[in-house]
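One protein chain is absent from this view; the other protein chains keep their places.
Every chain is named by a letter (A, B and C) in the order it is written, and numbering of its residues begins at 1.
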Amino acid sequence: MYFASDNSGPVHPQVMAKLAEANQGYQMAYGADTMMNEVRDRIRSIFEAPGAAVYLVATGTAANSLALATLSNPWETIFCSPVAHIHEDECNAPEFFTGAKLTLVPGGDKMAPDALRGSILGEETRGVHGPQRGPVSITQVTERGSVYSLEELQALCGVAKEYGLPVHLDGARFSNALVALNCSPADMTWKAGVDAVSFGGTKNGLMGVEAVVFFDESKAWEFELRRKRGAHLFSKHRYLSAQMAAYLEDDLWLKLARQANANCARLADGLRAKGAEFLHEPQANMIFAAFSRAKHKQLHEAGAIYHLWGAELEGGDDDESLACRLVCDWSIGTAEIDQFLSLL
Amino acid sequence: MYFASDNSGPVHPQVMAKLAEANQGYQMAYGADTMMNEVRDRIRSIFEAPGAAVYLVATGTAANSLALATLSNPWETIFCSPVAHIHEDECNAPEFFTGAKLTLVPGGDKMAPDALRGSILGEETRGVHGPQRGPVSITQVTERGSVYSLEELQALCGVAKEYGLPVHLDGARFSNALVALNCSPADMTWKAGVDAVSFGGTKNGLMGVEAVVFFDESKAWEFELRRKRGAHLFSKHRYLSAQMAAYLEDDLWLKLARQANANCARLADGLRAKGAEFLHEPQANMIFAAFSRAKHKQLHEAGAIYHLWGAELEGGDDDESLACRLVCDWSIGTAEIDQFLSLL
Amino acid sequence: MYFASDNSGPVHPQVMAKLAEANQGYQMAYGADTMMNEVRDRIRSIFEAPGAAVYLVATGTAANSLALATLSNPWETIFCSPVAHIHEDECNAPEFFTGAKLTLVPGGDKMAPDALRGSILGEETRGVHGPQRGPVSITQVTERGSVYSLEELQALCGVAKEYGLPVHLDGARFSNALVALNCSPADMTWKAGVDAVSFGGTKNGLMGVEAVVFFDESKAWEFELRRKRGAHLFSKHRYLSAQMAAYLEDDLWLKLARQANANCARLADGLRAKGAEFLHEPQANMIFAAFSRAKHKQLHEAGAIYHLWGAELEGGDDDESLACRLVCDWSIGTAEIDQFLSLL
Partner (left out) sequence: MYFASDNSGPVHPQVMAKLAEANQGYQMAYGADTMMNEVRDRIRSIFEAPGAAVYLVATGTAANSLALATLSNPWETIFCSPVAHIHEDECNAPEFFTGAKLTLVPGGDKMAPDALRGSILGEETRGVHGPQRGPVSITQVTERGSVYSLEELQALCGVAKEYGLPVHLDGARFSNALVALNCSPADMTWKAGVDAVSFGGTKNGLMGVEAVVFFDESKAWEFELRRKRGAHLFSKHRYLSAQMAAYLEDDLWLKLARQANANCARLADGLRAKGAEFLHEPQANMIFAAFSRAKHKQLHEAGAIYHLWGAELEGGDDDESLACRLVCDWSIGTAEIDQFLSLL
């Protein structure tokens, strides 16, 4: 009963198999491996973007930080949600790589177009004194398990475009959002107005690979230099390529995302039936729910692993309602979910 | 006949097996996996350094840059060889992570103690005007395939210590040097005066893992923060741990390094017999040799893959002697070496 | 009728005289001038801090950025007001010099101790993932013309100290606050818990000099190196020293601040009498007041110069109330103030 994070489960067997397949003979290093050519073509095809620049890195923070650095200048500010991963969970990596500031758009985890416009209007009205307006970074799935609809994405990108600002999509859970929306990758990115996307794999069955895709290929060389300077270019790059190749083959990425979201829906339905309250409506593979400390204790004793959310297990009244975060990846079995629910 | 680099060959099967073994069930992310505890203990034991701080990253550039950033301040200069990897091959990553300058100690690829002292004396004699003296970074095996003797290492560290400067060892080929010297890891590091080491695995059979070891554990927390801020902390860290665990198990690391060095010696002996000239005496797993363009062409046509060194295959006289770099990893077969030699 | 800013007026004649006095013969460069010794002693004496480290720079942004860089680490966050100069008006200079992030403490221009505690508690609860807690930066006079009482300063510093965080005081208008509180410089700084202060002069009659004072002298050498590396060490430093010497001589700094505050009070009283509304209670030398567009137009036509605050002169209804900022320095004459008031 492991619901702590979607980075805690195993790598999918097909990915392991592809790594073994890639582990034959000699390959040019640093991204010049033959499998990378296939991966690049496949991602361009999936995104319906034949001219896209496609790169692989090993961590989501690297994907976000390097993409944003390529889209921004050090005297700019990057607009994002107050709970964005780039703000809360990357220990100043975005500031380190970009030199820029982050401006937190007021509101919840989802940015609203008007709030974004308000934040944009709040900057760069005083010449050189404040930071200049820079990229907008949108997280899809959000850090609270919500999914922007295509209309919402288009509206946010539309505001950015009004002011000539590039848009970055933090897609650490891109696949989970995509299957939730049942749309195409192009719909969720460049057709909506996104300029660059961190296309995540690590949280969806890979060992550690994220693609960075720029729909404007003029950013390609700068990104390559930034990746190397950031120490994120792998010599034995073929093992990144192999993971991504397995991910894309036969739509494994979509299959795993569907499994994760289905697991999450099963768990959410069960929680709802047991009377749990939801802090956010679960739309992908994460649940933020609240139920009594007594039940948390029971689950804890039975070996369930997950994070309480702004709360402590020990101390306090057993009746008190405590929030928690429950994350499902593809590998959670229905038996485990049902066991968890039965303990409630 | 692949002698282009020791990052071009496959991952050792035992490493793949350990990855499969690690790929079971759930594990805490970000370095809190159980295998990392074993790895840490094992490295401390191998280095006879029970209090050492031990971390894993995925690239050699990350290991070097983060280690140096932890040992230095942005107003300092780092002393290194003019051909050091940190100077020539990391696209300003050390400058990015440290903020410091690199001072190139005059001479060849091996730094000489007197030259190092001269460079140190050349800095920080004018108050705040020049950069202050910072760490000394030594590359072992050097970028030209030479190995510092223990006496040489001690002498260099001794000079650094005279001026209170910390010492970093870039050990991307640490294992190859160790078996060449036939000494202990402690001899080649802290007993000689080294404060932190990039203990490489990627060039010796791993997929992409380097350990950073600080003999002074007070650097631990700063390193952890720098690693995260540099986007080099892996969520699914267990797969880094697994590689390193396999590497250390039953001294695989030493076995592979011995194989690589033996391959290199066989190749060097053959080259010598064929009358090739050596730019540097090969002491580990790299050869810098020169022979006629005609022979290079012949090898090239037969499918041999390696880098010419400051020379072009096409154009010029067939008799002209052209330098090349030949690198052996553990996986090169003797058959291939002999085939290569037979073509000369 | 110039109320646009306290950086628009002339330099005080005694400062010009001291510059002329300093302009004799030869002086050692880079802060080794004899007058700097007097300045250092005098500031230590004024602050009752015999061991303080004292440095001069030429801009307020340099003073703040360099002081904060010396007090923080690049993986930390600096706590400040949402309207702090370091956040709104320095084009990412604090981020550039520190590498850190700024955390905006919710609330108005004055930070409240509970809000500060809340922000501190919101950080660094997740290991390396978020930025670590760094310095608290307090602006005195605030950017909205308010003055923290000694009790308020003590309370804020007290919260910082609970968490072991250093405190920086942005005292661009230090003197105006001091005479408003009628306390000692020690009271308003180290006795309240401040570790380093940007002690402003430029807005109070100087040409361009701010002192940075560290009450913990162990920061001295680092600051000197950071100042040089930031290109903020003046070769002909004697002209910075001279300005500060004149400023401190015979308490010119206090006299000018009293004049500025008195000018402001006269203006505020007049505005109040004319029925203007105040966005903030003016406590030092700045007024944020609102009155009708018609009156603004009248003043504008009569040649009054000041900034509207989030409003445009043109367009809209003449009866509409528009906010403005009115700043008084020492040099504003009462005649001008009365002329301004008579136009209302």
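By our rule, a contact is a pair of C-beta atoms (placed from the backbone, for glycine too) under 8 Å apart; a residue touches a chain by one contact, two chains touch by 3 or more.
Model, not experiment: these values are computed from the prediction.
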item	value
Among shown chains, those touching the left-out chain	A, B, C
Touch with the omitted chain, as defined above, among C:Arg40, C:Lys228, C:His296 or C:Arg325	C:Lys228
Chain not shown, touching residues in chain B	74-77, 88-92, 95-96, 99-102, 104, 126, 128-132
Missing-chain contacts mapped onto chain C	2, 4-5, 7-11, 16, 19-20, 23-29, 58-62, 65-66, 90-93, 96-97, 202-203, 207-208, 225, 228-236, 239, 305
Chain A, residues in touch with the chain not shown (by the definition above)	30, 73-75, 127-129, 132, 222, 224-229, 233
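By our rule, only the chains that are shown with their structure count from here on.
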item	value
Rigid-body rotation angle, chain C and chain B, from Cα fit (steps of 5°)	180
Per-residue overlap in chain B, given as positions that touch at least 2 other chains	225, 228-229, 233
